[in-house]
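In this view, the complex is presented without one of its protein chains, the others remaining in place.
Here is subunit A:
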Amino acid sequence: MASSLGHEFVTMRLEGQLLGIPVLAVQDVLSAQKITSIPLAPGWVAGVLNLRGRIVTAINMRERMGFGPRANGGKDMSIVVEFHGEPYSLQIDRVGDVLNLENETMEKNPVTMDQRWREVSRGIYRLDGELLAILDVERVLGSAEGAVAA
């Protein structure tokens, strides 16, 4: 939970953008896994995988955000988070460092931010030379849920 010191965030990159997820929300960081695809599922659902006996639904974040497949190939990394009691693994390009950031320095999403990012970002931190967008899992999966139903 939020301490006076601030939050620790696991950072990752997707299509060049630096993203962060609170470290406590992250259950696992996975390298590429054997994934069973789910025919008929929305494109951004990569499939399901077995994580130590738990079935985890893999979300292709590139698809989810509307980016095409990775240009240079490379292996996907995944970050496992829990949403409404179910584990989801978010496939991203690369996992970075863990940063400790002060709560006070978090800012609202700037209006100039790419609409796609704004939709899934809870807020941003200004780092040296770039912005760290804090990924709102609720919005990534919640709105996705709505999208399937629609």
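Just so we're on the same page, a contact is a pair of C-beta atoms (placed from the backbone, for glycine too) under 8 Å apart; a residue touches a chain by one contact, two chains touch by 3 or more; residues count from 1.
Keep this in mind: contacts and distances are computed from a predicted model.
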Checklist outcome for this item: Of "Transport permease protein", "Phenylacetate-CoA oxygenase subunit PaaC", "histidine kinase" or "1-acyl-sn-glycerol-3-phosphate acyltransferase", the UniProt protein name belonging to the chain not shown is "histidine kinase"
Item to check | Candidate in contact with the missing chain, chosen from A:Ala25, A:Val48, A:Val95 or A:Leu131 | outcome: A:Val48
Next on the checklist: On subunit A, where is the contact patch with the chain that was removed from view?
Outcome noted: 34, 36-41, 45, 47-50, 53, 55, 57, 84, 86, 88, 141, 144-145, 148-149
